[in-house]
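For this depiction, one protein chain was excluded, whereas all remaining protein chains were kept in their positions.
Moving on to subunit A:
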């Protein structure tokens, strides 16, 4: 999605993957070696999708498992990896996963305790607890950042693509302007037939190219986009609607509704996903004039 910002992070992931691969190559134990090879693959895959929340949600439990196996098979060789537990807390994940990680860290520490002296076991346990607390503190700070990100109105720096929250605001603004300026505004929703990231990106670019600077493009949910079309009068609106529909109809399902005060983009999106035909125009009794 944000290809401009991806490159340095991908490089870091590939470097990590390479280091894990070298460690896997030096490893004697067959189970550990197998897991480390899988870990290399996971890191390489993550390098291509560093911003996918789903990829992270799968990666965190997997790495917790790898750490546990490492500490179980050869606690002293891989002793250093016990400090990776607080780092795992920082990755994006649901709250329950963080508590699971806390338990897994305790188990990992327990696996090591037989091989260290009593003194070092106690010290490392207390230190690990302190670091886990720091990890939680940092995760809370990150949670705040995530909250802000979800509330942001503009989704990407390069294209004028806006969020659902912004669409709701703009709908009420456009309704006020429709009444004031005697113009015609309608909401066009599109949903591509095909799945996939590339299809959606192409559709997004197409939509932005088809609309004017003053007509917003919005992302309603992962698969649905919306455009606010603004025209001088009914005839021009019809011509514009048809032109855009003709352009997009081959690849997408389309639903159009005039802007009214109680128009809900979510409901319209649900109707769009259920509609049988490729194009549907909802006629509203426009007797507000």
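Methods note: contacts are C-beta pairs under 8 Å (C-beta built on N, C-alpha and C of every residue); 3 or more make two chains touch, one makes a residue touch a chain; residues count from 1.
The rule is short, and it goes like this: contacts and distances are computed from a predicted model.
Novice: Assuming one chain is omitted from the figure, identify its UniProt name from "HD/PDEase domain-containing protein", "Solute:Na+ symporter, SSS family", "Diguanylate cyclase" or "Xanthine dehydrogenase YagR molybdenum-binding subunit".
Specialist: The chain we cannot see is, by its UniProt record, "Diguanylate cyclase".
Novice: Hey, which of A:44, A:81 or A:275 is the one touching the hidden chain?
Specialist: Of the listed residues, the one touching the omitted chain is A:81.
Novice: Of the residues A:30, A:145 or A:276, which one touches the chain left out of the display?
Specialist: Candidates A:30, A:145 or A:276; residue touching the omitted chain: A:145.
Novice: What residue numbers in subunit A mark contact with the hidden partner chain?
Specialist: Those residues of subunit A that touch the unshown chain are 2, 5-6, 8-9, 12-13, 15-16, 19-20, 22-23, 26, 50-51, 56, 76-84, 86-88, 90-92, 116, 119-120, 122-124, 126-127, 129-131, 133-138, 140-146, 148-149, 152-157, 160, 172-174, 176-177, 180-181, 183, 212-214, 230-232.
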